[in-house]
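Note that one protein chain is taken out, while the other chains of the complex remain in position.
Now for chain A:
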Amino acid sequence: AGLAGLVGNTAQAQEALEPNSFEDIASYCNFYEFGTGKGDPSQYAHLMTTEPWSVKIDGMVDKPGDYALEDILSEMTIEERIYRFRCVEAWSMVVPWNGFELADLLQMAGVQEGAKYVSFETLYRPAEMPGTAVPVLEWPYREGLRLDEAMHPLTLMATGLYGKPLPNQNGAPLRLVVPWKYGFKSIKSIVRITLSDQEPPTSWNMANPREYGFYSNVNPNVNHPRWSQASERPLGGGIFAKRKPTLMFNGYEEEVASLYEGMDLREFF
């Protein structure tokens, strides 16, 4: 019943959201493996080969192995989810994703008792990723979630955008979408998923632990040390677009706040 309620809420929230244009979403990206400019990914990501694609699922799972993408997709139900997307840089968009719930994939692999965390890795293929020539971050890009965050019905594995296959610059062929966390948590072009009982290292946290925490939940009350997170600039509204207040958990407070009950969100930022 809890789940049904959740889906209902999500559907309601979706109606109010006006998605950004496909062009905006596909041309304004952070994907540092292709360069640090916002336009670099759309310019260079075509160099990345996404077929064939497989995902290694390992660690504390019943059925570890290399899963071919088509084998995964044949088991999953693709649905549309219109989510707010809030970048840690204080801009935001609304994105109509297509994808399946991460929980379904994890259930397919069989999560073992005692597993507490899920970690993810992005493809690291320097010959196809010109941005990796510069050590902007330590490659491959890594992200992680607590298991309950990963199993949450809002947590999506996206395969498409506007009903079309995901453009490479947006993380084709398979990316994570965690709508209540800053965008960098939603790791792109995933090649590995590992279940473990230890909090995994994550790229931005490794690069600068003072600025980027493991949780990185959208939180208007906890500022980035170099800028305020209290408000955001919604993109797509042109040059005179008004800033708007950032919502707790990016507007998904009702759905996810219970995951963090009793935690000091200033400490676990």
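Everything below uses one rule, namely that contacts are C-beta pairs under 8 Å (C-beta built on N, C-alpha and C of every residue); 3 or more make two chains touch, one makes a residue touch a chain; residues count from 1.
Keep in mind that, in the parts below, contacts and distances are computed from a predicted model.
Peer 1: Can you pick, from "histidine kinase", "Transcriptional regulator, AraC family", "Protein-methionine-sulfoxide reductase heme-binding subunit MsrQ" or "cytochrome-c oxidase", the UniProt name of the chain not shown?
Peer 2: So, among "histidine kinase", "Transcriptional regulator, AraC family", "Protein-methionine-sulfoxide reductase heme-binding subunit MsrQ" or "cytochrome-c oxidase", the name matching the hidden chain's UniProt entry is "Protein-methionine-sulfoxide reductase heme-binding subunit MsrQ".
Peer 1: Taking the full complex into account, find the residue in A:Gly39, A:Gly65, A:Pro126 or A:Pro209 that is in contact with the omitted chain.
Peer 2: A:Gly39
Peer 1: Tell me which residue among A:Pro52, A:Gly238 or A:Gly262 touches the hidden chain in the full complex.
Peer 2: A:Gly238
Peer 1: Among A:Leu47, A:Val134 or A:Met263, choose the residue that contacts the chain missing from this document, as touch is defined above.
Peer 2: Only one of A:Leu47, A:Val134 or A:Met263 touches the chain omitted from view, namely A:Val134.
Peer 1: So which bits of chain A touch the chain we can't see?
Peer 2: 20, 23-25, 27-28, 32, 36, 38-39, 89, 91, 93, 134-137, 204, 207-208, 225-228, 230-231, 233, 235-236, 238-243
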